[in-house]
Structure formats: structure tokens, C-alpha cells
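A single protein chain has been omitted from the complex, and every remaining protein chain is retained in its original position.
In this document, chain identifiers A, B and C correspond to the written order of the chains, with residue numbering beginning at 1 in each.
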Amino acid sequence: MSKTGLYLVGARGQVASTVALGAVCLSRGLMGSTGLLTATKPFQRLGLISWHDLVLGGVDIRPTPLSTVAEAVCRTAGLMPLPEAVRESLASVNEEIDSGTAVGCGRAVRDLAEGESLSDTLSLQETVCRIREKISVFRRRHDLSRVVVVNLASTEPPIHLNPAHAGLDGLEEALVNNDRDLVRASTLYTYAALQEQCAYINFTPSNAALTPALVELAQKRGLPVMGNDGKTGETLVKSALAPLFSIRNLRVLTWQGYNMLGNMDGRVLSHEENKESKRRSKDRGLSRILGYQPHAPVGIDYVPSLGDQKTAWDFIHFEGFLGARMSVQVTWQGFDSILAAPLVLDMARLADLALRRGERGLMPHLACFFKDPQGVRVHGLVDQYRMLMDYATRVNAEKDPDRKVVSLAKEK
Amino acid sequence: MSKTGLYLVGARGQVASTVALGAVCLSRGLMGSTGLLTATKPFQRLGLISWHDLVLGGVDIRPTPLSTVAEAVCRTAGLMPLPEAVRESLASVNEEIDSGTAVGCGRAVRDLAEGESLSDTLSLQETVCRIREKISVFRRRHDLSRVVVVNLASTEPPIHLNPAHAGLDGLEEALVNNDRDLVRASTLYTYAALQEQCAYINFTPSNAALTPALVELAQKRGLPVMGNDGKTGETLVKSALAPLFSIRNLRVLTWQGYNMLGNMDGRVLSHEENKESKRRSKDRGLSRILGYQPHAPVGIDYVPSLGDQKTAWDFIHFEGFLGARMSVQVTWQGFDSILAAPLVLDMARLADLALRRGERGLMPHLACFFKDPQGVRVHGLVDQYRMLMDYATRVNAEKDPDRKVVSLAKEK
Amino acid sequence: MSKTGLYLVGARGQVASTVALGAVCLSRGLMGSTGLLTATKPFQRLGLISWHDLVLGGVDIRPTPLSTVAEAVCRTAGLMPLPEAVRESLASVNEEIDSGTAVGCGRAVRDLAEGESLSDTLSLQETVCRIREKISVFRRRHDLSRVVVVNLASTEPPIHLNPAHAGLDGLEEALVNNDRDLVRASTLYTYAALQEQCAYINFTPSNAALTPALVELAQKRGLPVMGNDGKTGETLVKSALAPLFSIRNLRVLTWQGYNMLGNMDGRVLSHEENKESKRRSKDRGLSRILGYQPHAPVGIDYVPSLGDQKTAWDFIHFEGFLGARMSVQVTWQGFDSILAAPLVLDMARLADLALRRGERGLMPHLACFFKDPQGVRVHGLVDQYRMLMDYATRVNAEKDPDRKVVSLAKEK
Partner (left out) sequence: MSKTGLYLVGARGQVASTVALGAVCLSRGLMGSTGLLTATKPFQRLGLISWHDLVLGGVDIRPTPLSTVAEAVCRTAGLMPLPEAVRESLASVNEEIDSGTAVGCGRAVRDLAEGESLSDTLSLQETVCRIREKISVFRRRHDLSRVVVVNLASTEPPIHLNPAHAGLDGLEEALVNNDRDLVRASTLYTYAALQEQCAYINFTPSNAALTPALVELAQKRGLPVMGNDGKTGETLVKSALAPLFSIRNLRVLTWQGYNMLGNMDGRVLSHEENKESKRRSKDRGLSRILGYQPHAPVGIDYVPSLGDQKTAWDFIHFEGFLGARMSVQVTWQGFDSILAAPLVLDMARLADLALRRGERGLMPHLACFFKDPQGVRVHGLVDQYRMLMDYATRVNAEKDPDRKVVSLAKEK
């Protein structure tokens, strides 16, 4: 079978390292498929690409080798030490990682750039060219039929959307004019990826990655894209729990969320400008599910001692019958990268399928993977899951038109 | 419009008192509809009975007046004292409450029977007759078009189902033979209710209330019934949260649940024989949602100081990608009666609708209200809600066949 | 016996209203002494003033009557409605409350001043005179032998301590010069109280209340004073729990504290300038107990729906043997005013005793009541309690020199 490239932006970060570790272990049959939705029954007939046929590459601005990062993740999570063979495979993946850019990512991200990175003296267009070249070389070197680019880089400061972002012309003009106020690194990566005919997934909250201009480009070039911000922890719980209040007609008065993060992500988010992006993407879902906006501040604190172990406490204060006030508290303790990595692999497979099927523009059926699914108003987790099941049912029906269509949801 | 009776078994308990308080306040326009699902938009065109047209009555074995119980509920929940007019209305409802029976309910329940109750020396058939007579008098006195009986009595010890419960013949033979080992009080109430042409809701976990024999009777007489065990707290959270683990293909290793209850319900459940019923009804959902049975013991402890404030702590230990173990903790703090009462009112309205529509047998569309919805395998809360929405859509379509059917779920 | 006045600054706030309610109930024998440390055995022989002989008065800038506030506190806390007689007594106390000043208290506090307050056009010295006069009239009207003033007003923005605060001369110069940058309302209250020969307790974190200059004045006039910030919730738990880590030589890495408040106190603290005072007084204890400073941010959030129900969540991450990392989580849910009020009454009695005994300057034996006990380095709760027991032992020994001194701690 033909091979597909999975090209990671931020390829030496903790999530990317865990993606690589997972891909290596899966293709060697060293672990089960817990955490991978596409390994469940409803996806079995879709012909998703096998772990074997996925080739990893990417860019980063950090020098720490992938296997070092992966080992730290394993230790924190109480996992067995990596076998030698796995360490060697990770070293090979590490060789595939090229130097990236941190244009417009703010001080917090720049401070990470201890490794080689694309010179800031390059114009925006030159930077795009270099990125395209890297992707193109990666594709040719491995003789890849398709490439999916996933943005796993640290959160950028949000960009203020203005008419220049509304259409492709505006964006290309900004590139020509080298107007650095209108773009972030993520903009350049998406633009380059689409020009190189790749599918694109924005796993971060950075809003410069999938502006209307870039979605237009995806449409035009017939490529599938989706974002934003992988849903891995507190927001995941929220999207599962919030419908309870609607279904009982209980009024949520307060949903106070406190997040503690200790990894690189946490460190970058301890900078106000970067944190702003995160807060925005975490904010939206609740009011969409409930139909009104409760008092729902979300705090994010950098707690270095936690490392990769994300801990969140949510306090939900609600009003019930006769106006009585009651509460729920939720403590979520998970390993950030370990929660995120399988989503990246799931979406790589599904984006690869979409590429093969010639889907273009946003992929709303991936909503369940995102905190803030672009273009989708459905935020309840179960309803989002149903969207994905409906998609799978449709794909199957198209493949095998004679077969009676049944809801795949029931088979699970 | 014609009036409907809501006849409560255990009518002076905390849930029933809160039902009465709510009904009084709603019909007088003294409070909003928070907590009532049937007050939300998707139900507006169904023509559900108005609060005004609901007449309350029932039986109990306890003497404490309804308004005293209701006041205690309000105080615990931090609510305003009852206005004089409401107290008076509750006193009228209290007048409607007759003496009941505690046949086969175990020692814990018997100990509550400080008030008048039906003599134990009566045969089972005589007891049934007396109950029928009470319902019949209630119906005539208020000139009711329909009556819905709801079982809110304390949990009985479970009955061991055997061939005698499998069909109506067996049950009637047991009644004739006065075989007290085969029935519980709830059996007699259901039987009497159905003979009196009432709809019947079993809000308790008592499994003697809706045996196959009684469902057969409902079918035969063209009456709607449903149970078991109102879903108000920990199990409610479970049914909202458990799908998250399926949707992420995370493996639940342990779901340890600890429930603390301080009210009468808690006191009765502190008796092993009665607790057994509860544990069983709480048990089923999780494995149905997950598709496998994790280590999931449920503890129930009587903590007198809590009174009506139910507090539950759930610890969920799960395995994710690469086998890493993570956890969620949930603390639920709610007022038991205040959570339960609106469900009773919602179901009274929906059962009244079913009566009018001539539905017979189990009402699977009420699954979202129950811990262990009889005859329904769907345990995820959102999926259960969808069943109810689909029902509402169907009813609307039948009423107004020309109107284009749209999913009501979207309107909410 | 002679009577003692308890003069409250912020006398219509929730804490003060609860103090008044408690004093009324205690002197009428309507409730037990739960929450009052001075009602326990070790204090019985000290000859503390009886609840009967305590006369309440004070000032405020808010108009809402005391009994209205007290009723709200009771309802939130699930208590019985106030008997008529108690409401009447509270109305009498309310009559004793005069208009106060909010000089230098910041916008958040000013916004509360819907009632009458001392004109801002008065000079500082004139304001002091007015306050002195009010206290003096209160003392004469009730023929009081002694007066204890307790500051229960909302938290002021912190004052930057400079040489002008170091000595009495500097302070009095500031008053003469009407230099509003150097004082806050609390400064004027303390100054006036001491000039009027009252004991003074600063129950708030406002650092302008007990500057070195004012402690000097207390020393000079032979009066006892103490502060700062009553210890009622999260910090109380901290001071009990933190010694555990020292006693096991476990290293606290992170002690993240989140506080949610919904009452007036919370509203004022939602203003950054006022919050700053609170944070500072909460900060100090932990590093004193542990002997080093862990990562220990304290968040304070205004959550209106909580009303008087303070909810705090602390996450403690610590390192143990072999460097393993473990954690403790604490959720504290209490009613702010109900936790604070008995401390005010306890300290009123103990300050009255100190007045009688001619104690002057700070009262370190009251350390256990404060988040940041002025002039005391002991922050562990049990060790602070021992200081109080030692004081009680000393007082007893002085009263009855022949009696063999035994540790009172043992009697408890």
C-alpha cells in the first residue's frame, strides 16, 4: 500500500514525541490500542491507513532529541523504560526533524528556540519557500502518496482578525508585503502545507493557523483541514458533563475551572499573551451546550512540579428545583501528552482518508477531537461523536452501495 | 380541561413532600421551572397537562404532616420559609393522604410505620381491595379523567424472581393463596393501580413493583408503566461521564463510588437487605455503556448528619495510550428530594400523555429518568435524552401530520 | 458586674451581623457555644466577661439593617428562621450603628457606601474627632467600663509602609497635614479607638490599621491591640496541615490555593488593589511553618452564586522518600461569617480581660485567631494554640498564686 507522511510542527515537543513513540510501538505491535478511537469497531471497514504505512517527520526549534523527551514522558507516567529497538526507531525519526520558525510567536516561544531555526532575516515569502521545500523533500525522500501536517507547536499569542484575513488575496498580499503583524508562524505553516497539497490539522488554539483566508485556500486546492485545539482534559470533561444540566433543566450558575500544567505548554501559557489564545478556545463550548452563558472563568496556572501531569479542578454550582443550589466538583488528573497523542494519530488517519476521498475545506466530523471545532456549533461530546459515526456510516455506504446502511454507533 | 390525579405511594416522604410543594408553587406561579425537563421548549407543543390540572393524593404509613417535611427540606436546602398560603395548600394535600401497607418491606421500613397503616391481618387480596378503593374514591372525589400512580416508598428488600412472577396467572394465584413470600407492598400497589386503570411509575429500585407479570397486566389493560429507580445523583453523573471513556477508547479499570445519605432513604438503605436492591439498580448502567465490566463497587453509607444532602464521591481510574493510568474524581453534593421531585412531576405529565394516547406497557422513552430503565439497554444519558426527543417528535408528527418533522433536539 | 462595649467597624456587614446575632442568642441562652473557644474548659476560671455584659455598637457606611443581613446569613446556612424576639434585639443593635468613613478604601469599598457616611470634605483630624465622639457617646450612654473596637470593614488597598508610619510623630504629622496618601480609614479608626482608651482588634488584612506608629500609641497608652486578618478557612486548614509535611520531612513542591467567595468580601476582593492586601496576609504562614518557600500562589475569585458560602480547593504536591511525588487535595466549604463571628466574640472577651489586666501593645497569645499574627513567627495552629493555653495558665497562676500551676492544655 502507498505510504502517508505525518509531518509535525513542533516535532520535538512532548505531544509529538509521544505521537512518535506511539507510532513506533503500534507498528511494531508492542502495545494495545487503548486511547485510539480509530481502533474501535465502527472504523474497521473504512480502510484507514495502517500504522505501518505512516512515516513521521517534521520541524522544531528545540534541540532536545525526541527519545529523551519520550523517556521523560514515560517516567512521569509510570511506564516501563523504552526497549532499545524503540529508542533506535525514535532516533531515526529525530533525524527527520528539520529546523522551524517562530515568527510572531511571542517571547515565551522564542525563549525555547535553543536549537537551529529559520533565520528571522528571511522575508515571509522566503520562509514559506523554505518550509515548502522541507515538506517536498520529505515527501520525495519517502515516496509518500499523501502528507498530513499537524500543528503541535506551542500556543501563539492570538491574532486580531481583520479584513486582511478574510480572503486569500489579503493573505497573499501580506506575504508579498512581508507584513509581520498579520501573520504568525502557524499561518506560514498552514499556507506552505496547503501549497504542498497536504491535509492540515491545527491541534493548538493558535487562531492564525486557520483563518478564513486559509480555509479558502484549502477549498480552492481541494484539501481537507480542521482545528482548533485538541480536547484532552478539562474541556473534554466539560463537553461530557455539561449536557447533563440541560437534560435535567438545571441552571448552571458558575462553572469555575482551574487548570494546572507543568510542562512546556504550561510554561508558555504562563505568559499572558499566549494564555489568551487558550482561554478563548476553552470558553466557547459551555454556552453553546447550555444555551446561555453562566459565570465560567477558566484559570490556567503553571505549576512546574507537575511536569506532564495536568491537574484540573472544576467547581460547578447549579440551581435546581425550587431554586435550591447544589454543586459538583471534578478533579481530572491525566498526562497531557498521553491524552493528546492518540488524537493526533486518529486524526492523521482520518485526514488521510479525507485526502483520498477528495474532501475539501473543514472536516466537521472531527469535532469531537477539538475544544473549539471550527465551523461547528455542536459542543456536546456525545453529539459530536454521533457526527463522526454518521460520517463513517456514509463513507461505508459509498464504498459499498448495495450493503444495507446501519448506524455504526450501535455496533460499538 | 379535564383533571389528572397524581397518586403517590409514600406520600409523606421527603420526595413526595417536595413534589407536593413544587406542584403547589407551580400552579400558583410562585416559582420558575428550573429542574423540570417538560418545561423546556421541545415539550411545549405536546399539550402536556398544566400544573393547575394536577390533583395530588396518596398513601403513607408515616404520620408526620407533609408541610412539616417540606419545611425541613426547604431549610436544609437554604430556601426561603414557606408562605402561609403554600402551607395551607400542603395541609389540604395532607388531608388526601390515606394509610398504606408495608407488607414484605422488611424491618427497616416497618420501623417507620408510626402512623396508621393497613392491618397486617388482612389477606393480600383484601389489601389490594382496600388500595383499589382508596384510588377509586380519590378519582371520584375529584372527578379525575386519569390517574398516575407513582411509587416513592422506601426501598424494599429485593424479591427473588421465580416462575411465579413470570406471568399474570402466577401472580394472581399468589394473591389468592395469600402467599406473602412472593409479593411486596409495591406489588400490591402496582396491581391495584393497574386494576383501577392508572398509569404506574416505579421511582424506587424495588424489583417487586414491575415484575413481568405486572407488565403483562399493563399490556392487557392498555396502560403505560415504567421504572426503575429515579436517576438523581451519582448514577446520573455516571451516565453522563461514562460515554467519555468509550468515545476516547480509554479503558476504565476502576469506578469506585461512595454514596452518603442522611435522610429516611439513607436510614432504610443502611439495612443490608434493603441496600441490596439499590446496589443492583445502580450497577447495571456502567457495563452497558462501556461494553465491559470494570471493577466498579458502589458503596452506600448512612450518614445521619447529612440529612437530605446527598454527597457522593466517585473515583475513576482509567488506562490511556501506552497503558498510562490516570484518574478522575467527582464529588456530587445535592439535595436528594429536590433532585427527585421534578422528575416525578415530569413523568406524571408524560405518563398522563401516554394514557391519553393509549400507549400500553413499558415507556422506553422515559429511560433518561431512571437508573435502571426497564427493558432499555441504552444507558448513556445523552442517548437516552435523544430517545425522549424522538418520541416527542413522533407525537408532534402524529398530532399534526402535515407539518414537516424536524428533530426537536435542535430546538432546545 | 461592669459592662464592656464591643464596637464594630463595618457593623452591618455579614460578619458583624452574625456577631450580633450570636451575642443576642448567647445572652438569651438560645444556642450552644459551638465555635467559641473561650467557652471550653481551659477558659472557665479566667473570669471572662459574660455574654450578658457585652453591649454592641459600631459604625458602617451601608444602610441595610442588621437583621436583614443576619436573616440572609441564616438562610444560606440552612438555619431556622429568626424568632421575633431575636429580630427585635437586632433592631435595637442596629439603632446603635452610626455612619462611618471610607477614606482611602478604594473604589470597591466606596461603591458600597449607599448609606450615610462621614463627609469626605472633613479633614483627617476632624474625621478622627467625629469617630472619637461616637465612641465616647456609646461608652457614656451604656455606662461601659471598657470598650473593645474590632475592625470588620472590607479589605482596603494595602498601604506602602514608609518612615512616616514608623513612629507616632510621623502619623500625627500626617493627620495635622491632612495627608491622605499616608492613611486609610482603618488608621483613623485605630487612632481614635486608642485615644478613647479602647482595646483594638484588626480582623481584616488592611495593613494601615496597625502600623508601627499605632502599636507605639497602644504601648504608650497602656492598651492591648492585635491583628491581622481572622483565620477562618483555607489558611486555617493550611496552618493545621502544613506541619504534617515538616514532621515527616516531606518537601512541599507546590501548594496551590484557590478561593471562591461570593459575598461582599468577595466582591471587594475582586478588585485587584484590595485583593493585594489579602494575598499578602495569606502568604506568610506557609514558609514560616515549612522553613522554605514552595511554589504557593493563592488565587481569590469572586463567585457571586456562592453568597456567604466560601469554597476553597488546595492542591498540595510534595516529594517524599526516593524523590517520589505525591499529592493531597483539600476542599473546604464553610460559611464565611459563621466561621468568623465566634472568633470576634472570643477575642472581644480576651481583649476585655487584657484591658482589665493592664496588658499593653500586641497580644501574641491571640495568634491562633489570625492569618498573619502581628509580631508572631509561630504559624502552626497547634503551636499557636499552645501559646494561648500558656497565657491562660499564667493568668490563672497570677490570680491564684498558691494553686499549683498545671498545663491547661491537658484539661481540654
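Just so we're on the same page, a contact is a pair of C-beta atoms (placed from the backbone, for glycine too) under 8 Å apart; a residue touches a chain by one contact, two chains touch by 3 or more.
Predicted model, so just to flag it, every value in this text is computed and none were measured.
When the full complex is taken into account, the listed residue touching the unshown chain is C:Ile338, out of C:Leu56, C:Val69, C:Ile338 or C:Leu362.
Interface note: of B:Gly47, B:Pro83 or B:Gly299, the residue touching the hidden chain in the full complex is B:Gly299.
Mapped onto chain A, the footprint of the missing chain covers residues 75-81, 331.
Contact between chain B and the absent chain runs through residues 253-254, 256, 258, 260, 295, 297, 299, 301, 303-306, 311, 313, 315, 317, 319, 325, 327, 329, 331.
Take chain C: the residues that touch the chain left off the picture are 18, 21-22, 25, 31-37, 39-40, 74, 77-79, 236-237, 240-241, 243-244, 246-251, 291, 319-335, 338-339, 341-342, 368, 380-383, 385, 412.
Simple rule for what comes next: only the chains that are shown with their structure count from here on.
Seen from the C-alpha centroid of chain B, the farthest chain centroid is that of C. Chain A and chain B have CA centres that are 43 Å apart. Separation between the centroids of chain A and chain C, computed from CA atoms only, is 50 Å. In chain A, the residues that reach two or more other chains under the touch definition are 319, 325, 327, 329, 331.
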